[in-house]
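Handing you a structure now.
One protein chain is absent from this view; the other protein chains keep their places.
First chain written, first letter: the chains are A, B and C, and each begins at residue 1.
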Amino acid sequence: MKTKSIQLEGIVIIAGNYGSGKTEISINLAIDRKNAGVAVRVADLDLVNPYFRTREARQLLSKLGIELALPPDELLQADLPILSPLISGMIRQPGQLALIDVGGDDAGATVLATLADAFAGRDYQMLQVVNPLRPNSDTISGCLNIRNEIEAAAKMTISGIVGNANLIDETTPEDIIRGYDFVKQLSDESGLPLHFITASVALLPEINLNRIACPVLAIRRQLVPPWKKADKI
Amino acid sequence: MSYLHVIDKDGCKGCGLCVIVCPKKVLEISEQVNTKGYFPAYQARPEDCIHCAMCCTMCPDVAITITEVAEEKDAPESTEETDG
Amino acid sequence: MGKTFQKPEALADQVTHYCPGCTHGVIHRLIAEVIDELGIRGRTVGVAPVGCAVLMYNYFTFDFMEASHGRAPAQATGLKRVRPDLVVFTYQGDGDLASIGMAEIVHAANRGEKFTTIFVNNAVYGMTGGQMAPTTMPGQRTTTSPFGRKVEEVGMPIRVSELLASLATPGYITRQTVLKPKYINRAKKAVKKAFQYQLDNTCFSFVEFVSTCPTNWGLTPVEAIKWAEEKMLPYYPLGEMKTPEEA
Partner (left out) sequence: MGKVLMKGNEAIGEAAIRAGCLNYFAYPITPQSEVAEYLSRRLPEAGGVFLQGESEVAVSYMILGAAAVGERVFTTSSSPGISLMSEGISYMVGMELPAVFVNIMRGGPGLGGILPSQADYLQATKGIGHGDCRLLALAPASVQEAAEMVMMAFPLAEKYKNPVIVLGDGLIGQMMEPVEFPDHLATEPPNKDDWAVNGMDTRNSSRRNLLRSLYLDPEVLNQHNLNLRQKYERMKKEEIRFEAYNTETDYKALIVSYGTMSRVCRTAIDQLKAQGLEVGMIRPQTVFPFPEGAIEEAAEKESCEAVASIEMSMGQMVEDVQRSVKGKRPVSWFGKCGGEVPTPEEVIEFVKTIV
């Protein structure tokens, strides 16, 4: 059965705790929407992580015609909090869909507060990515706590949830189902809509999609260590 | 009450700081060397000592002690251990 | 009116390696007396510096450890943070504390670490052979300032107590000396106060001593006392620079 389509437009901020999978989701979501005919732009606003950032996938994304807002090339590997002017430009003119991938936790979300002028008066959605197989986001209260911290640091409001249960290569179909139940409960308790969950392409055939009421974003892993190959797009 | 004023001859380095602080000018530097090669201080005029402990307070080497002794006969009241 | 006077229990029965007239011995004794009077010998740990007092651990009867040059405050921080019930003090000279270890002492004081530092300032490096220290007086000759300290080249001597007292964190900062018995009695009160602040978990406490180095100054012990009084005390005034109550 085909999964339901993800409905997202305008400015979409991808937030969440460290290692929740924001960057992998931003890349895959950008490609998914682009394939659906949407004009997509992506901003790498991760100023807190030194490795595994959206910028690692810049060639792939530009090849697919996805517009990117990154720090200048010569500073791409710098250990500096470089805030590209392209980002506030993108916020002012988001086009059909502008994805903003921020760093983890409240520390990573703090930079959003700097951009308050650009955001002023504009509609946006801020999604909290939740991997219940991560420490700190394995309980409802832990997730709500992270939500509060991110909102306080960003001075913005989280508007929805993305479920991203995974143990990378060791993820089982049961993990996906249990993870779905968890974020569903989080959605019920917080009143925040569950926008979609994720599952790796390899696992998708093993998952009973009738059990899942929300869209499922197929993940083709792009951020892999050097001894592995990224999934083909 | 009587007191025993003792200068540990071999613990003294002969710096002379006790000599200058003594309000009664009791102390002097000996002409005789100790086992460490220093010329130690001694009580030249023990009868003038008022046991004010200024010398003890000043001594960088804790070489001077004053102890209380029972007031029987004439307790030896000076620098038995030095060559004074 | 007579007084008794005996070696404190916290002090070992050892002849020190210090030169005749060196006031380290007096300062050691004051610390030992205070430790005895406060009854804390069984839970005190001393941190010895690099400098003339490097072997000071031989002269005390409680737990002791060495530090490398200037790092005693960092080491004491580690000790005290993991065992706040211990009484910890560092003992440091001017090269150690005011030069190579300036960062460590400033940050320990600024964090308000609950240990005590005894700082012995004799305006010269003793151990390494009489070189210029950050506290060497203007014009003072040392083995590395053979024509006297030139202020236009190396600046004025650092007044560490004043510098530490300028930190906004509450602390007990005082400058004392042991040049004469009247100063010694006052200094002992300051040392006791410093340890008491530590025992009460109040603040970082710091006692600077204006001290002498007859050997490297090229003076007799008696001349050295006079020189320190005349040359150093006007520049390094005695007294409490800061108490936690003021903060």
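Details
Heads up, the rule we're going with is that a contact is a pair of C-beta atoms (placed from the backbone, for glycine too) under 8 Å apart; a residue touches a chain by one contact, two chains touch by 3 or more.
As the structure is a prediction and not an experimental result, all values here were calculated from the model.
Shown chains touched by the undisplayed chain in the intact complex: A, C. From the set A:Gly10, A:Pro72 or A:Pro135, the residue in touch with the chain omitted from the display is A:Pro135, counting the whole complex.
Listed residues C:Glu66, C:Glu162, C:Glu223 or C:Glu240: the one in touch with the omitted chain is C:Glu66. Within the complete assembly, A:Ala107 is the residue of A:Ala39, A:Ala107 or A:Leu209 that touches the hidden chain. Residues of chain C that touch the chain left out of view are 41-45, 47, 54-55, 57, 60-68, 71, 74-83, 85-87, 103-104, 107. Along chain A, the points of touch with the absent chain fall at residues 18-19, 49-52, 77-79, 107, 131, 133-135, 138, 166-168, 170, 225-228.
Definition applied: only the chains that are shown with their structure count from here on.
Computed centre separation for the pair chain A/chain C is 58 angstrom, with centres defined by C-alpha atoms. Mean C-alpha positions place chain B and chain C at a centre distance of 28 Å. A separation of 84 Å divides the Cα centre of chain A from that of chain B. Contact residues of chain C toward chain B in the complex are 1-7, 11, 15-16, 18-26, 29, 180-181, 184-185, 214, 220-222, 225. Per the touch definition, chain B reaches chain C in the complex via residues 1-3, 10-11, 13-17, 20-21, 36, 38, 50-54, 56-62, 64-68.
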